[in-house]
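The complex is shown incomplete by one protein chain, all other protein chains being positioned as in the whole.
Labels run A and B following the written order; every chain starts at residue 1.
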Amino acid sequence: MTFIGNKSDLRVVGTRPVRPDGVDKVTGRAVYGADATMPGQIIGKVLRSPHPHARIISIDTSKAEKLPGVKGVITSADIPNIPSEEAFVGEGPMNFRDLSLNCMARDKVLYEGHVVAAVAAINDAVADAALKLIDVKYEVLPHVIDVEEAMAPGAPILHDTLFTAGVTPKPTTPSNVAKQVRFTIGDVEAGFKQADVIVEQTYTTAPVHQAYIEPHACVAAIAADGQVLITASSQGHFMIRAYTAKLLGIDIANIRVTNAEIGGGFGGKTVVYLEPLAVALSKKSGRPVKMTMTREDVFRGTGPTSGGTIWVKVGATKDGKITAAQTVIKLQAGAFPGSPINPALMCAFAMYDLANVDTLGYDVVSNRPKVAAYRAPGAPISSFAAESAIDDLARKLGMDPIELRLKNAAKQGSKTVYGVTHGVIGYEEVLNAAKAHPHWTAPLGKNQGRGLATGFWFNIGGESTGGVFINEDGTASVVTGSPDIGGSRASMAMMAAEVLGIPYEKVRAVIPDTASIGFTHVTGGSRVTYATGMAVTQAAQAVVEDLKKRAAMIWDISPEAVEWKDGEAVPAGANAGGFDPLPLAAIALKAAKTGGPIGSEISVNAQGAGPGFGAHICDVEVDPETGHTTILRYTAVQDVGRAIHPAYVEGQIQGGAVQGIGWALNEEYIYNKKGHMDNAGFLDYRIPVASDLPMIEAVLVEVPNTRHPFGVRGVGEVPIVPPMAAVRNAIRGALDLELFHLPMSPPRVRAAVDAAKAPKAAE
Amino acid sequence: MSKIHVETTINGEPMEFLANPGESLLDALRNTLNLTGTKEGCGSGDCGACTVIIDGRMTCSCLVLAVEAGGHEITTIEGIAQGDTLHPIQQKFLENAALQCGFCTPGFIVATKALLDKNPNPTETEIRFWLAGNLCRCTGYDKIVRAVQDAAAEMRGG
Partner (left out) sequence: MPSLNYVAPTTVSDAVKILADASGPTRVLSGGTDLLVQLRAGRISPELIVDTKKIPGIMGITGSAAEGFTIGAATTGAELGDHQALKAAYPGVVEAANLIGSKQVQGRASLAGNLCNASPAADSVPAVIAAGGTVTIAGPSGTRTAPAESIVTGPGRTSLAKGEFIVSFHLPAIKGKTSDAYLRFIPRTEMDIAVVGCGVSITVDAGGTITAAKISLGAVAPTQVPVDASCIIGTKLDDAALAKLDAAAQAMCNPIDDKRGTIEFRTKVAGVLARRTAKIAYDRAGAR
């Protein structure tokens, strides 16, 4: 891979232009999932289980079907009963049978909110009335919500067919532990023997939801010949196509998916919930069917990420060399296996160059919604514990937390616990930038504290398609298969403009439907600017080669004698001939005479996504009487490789940090004794609001990724990894409190204040 | 009860439509009048994506019955720009990259319009508390607050 230009040579990359889809999004013209319509559409709605765990004895839909205005009712009987089939998609494993059962329960309901039936009717009111007429008989079963309780002997078993994988000999009794997994390097026992200081602690985190503001929505139609049209908002319209095909037994060629604008996803829109049901309802009713979730549906029926229990032990010598690190992590997967246990284990200590590491994890099912990917899946959970422990270690050692980290920092050549050796990475550069930032040494007041934590994420590449087409007037169209969730149309157009040498304003980027561009994997894993950007860059480079050939043809010289400079073909030197430069527009005008339309579409399976590292500094003030924590100042330093559009890179970092602050302070699923979620709305599922926060300063460190033409590293996921420990370490600094559980909500902090006072009162 | 005839003014245009008695103004705007720029994020007044201005006061259109709109003047996101000229608030949201997914953006822009009509020179704290009823999950609010500050300065002629 050749690097394109030095940073100083770049004209477009690194600037901050207005995004191509911007005007539509500030004027209300943009069409999101719930805004899309099809002629003759009717409304689809689902019936959800009121029980967290029950056997379905019978479902009688006859009364609902007879209600005037009802056009169709479906249950699991209308969905193919597909066999178990494992696949690795996106950032984690997926079993298509589980996905099918999650969309529509078959024999058992496994969580409150699990879908048991769906109706299609002429309007909302009729659909609502029809749902009330569906008679489901349940045999209610004992339920289990908590991860430790689900692992305990005698716990209610969710799946009779689930036997713990990863243990030998293979178990013969079913278990809620779907998998046990271990990554080890060196010898931790020996490492701990060398340690002068050891910290050891158990931490817990709560499940948290991605909480995108746009609820899931789609409209779908199946014609008499079996051809399906779907418009949906998701992180991947090819994903919608593949999963709908798999779940309903439809040929992929018979499904065309248009991606509506997506109102946030953060990993949560990398799976299907509604689309297969909408198609099945369309088949039953003969009409296009529109389905939209309510906010309550989103909380009860779609994936949060796991909560978990994390035990951590870290040892170091007196001079701060970490000799061993160990963790045991138990993650809630929800109703079906698939918690992000592997990345949780892999990321916990990936920032450090350690000889002895042992990580053991469990993937545990319980009667909660099936988890879905959420921004750096797993890493924030394990890093909360690991980076809290590192902070406590620094305190015990009397060392500055940045110095301790620098002393043990991973660098090129460091071997990770999962076997990969780090390439060119920027962790030390990030730590040094944090250390040099004025925030790190600014004064603090009473009840105020400062915390630092760091984080790692792999970032991924994978399959992407990008096309660059030169229009007759010399403008360019860029097409990709990546839904634009946060400004990627802009970065795609910028990379193409940079290579073509024409102004950004002359390039338009669009995202066509699944029949109109090659396969592209989901917008997730921080992969779009990297992998899809690579496809676009390569397509633009192929176009430039073609443009040079066309110029050579016009000049009647050899293509090797043509150079491409600032959007123009120029003779390579004096020997090539004395021609005036040929601008792109002039070549485009003559395209018909030089071989026809000019354009290139490239599909890649990009490898070598460079990992990202971040270090966050957080100042808090804690009210010891109410336990309320105020974030006073926040600085997020991150190695971004190279920022294509720095404003959107900063936006990713700021947004990720704030999601992490919400995770740290207030966000959690609250269950009552009946196994019902008590806070399924934005009133009591408390994501940060504008008045909760200061400005979030994003500091971009650029250590270019040698595997990308512009040096890009993914940036979207790293920033949610450090905040929980950064906030925790800051609260600890403010009031010297022992806090090990998320969220650090006011009742928890006040209780810790009281606990800290108790021994003093006894004195 | 049959539908109720509602006569109202939306974005300066006289409008009439039929509404069910229990229907929200949000549903009428989106489903009956095809003004889908106003978004539903929660349906319970907790996210602000459906913010509209009624007679100069902003409110969540999900918390207003469509039949209550009769005789009032309503401004939605579709009425903020003048023809093809963006309002300074819209322009500054674009220039500051104050949107990522853009779903909450109409609500923020309408709420900002209501703020700056009332207070042309708000402090950062005033902006943050005024916009506390508008949830954004993408941006962390930083660039939104800066866009509002820039728009206010521009509208003051600074």
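The criterion applied here is as follows: a residue touches a chain if its C-beta (ideal position, glycine included) is under 8 Å from a C-beta of that chain, and two chains touch if they have at least 3 such contacts.
In this text, all values refer to a predicted model and were calculated from it rather than measured experimentally.
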Missing chain: touched chains present in the view: A, B
Residue in contact with the excluded chain [from A:Arg686, A:Arg713 or A:Arg732]: A:Arg686
Missing-chain contacts mapped onto subunit B: 1, 4, 20-22, 24, 43-46, 48, 51, 54, 57-60, 62-65, 67-68, 111, 114, 129-130, 132-134
Those residues of subunit A which, in the complete complex, touch the missing chain: 125, 129, 296, 625-628, 665-666, 670, 678-679, 682-684, 686, 688-689, 691-692, 745-747, 750-751
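To be clear about the criterion, only the chains that are shown with their structure count from here on.
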Euclidean distance of C-alpha centroids - subunit A vs subunit B, Å: 29
Contacting residues of subunit B [partner subunit A, same complex]: 20, 30, 35-44, 46-47, 49, 76-78, 80-81, 86, 90, 93-97, 99-106, 109, 124-125, 127-129, 131-146
Residue ranges of subunit A in contact with subunit B within the complex: 16, 18-19, 21-23, 25-32, 34-35, 125, 210-215, 261-266, 294-295, 485-487, 645, 647-648, 650-652, 654-659, 681-683, 687-691, 693, 695-696
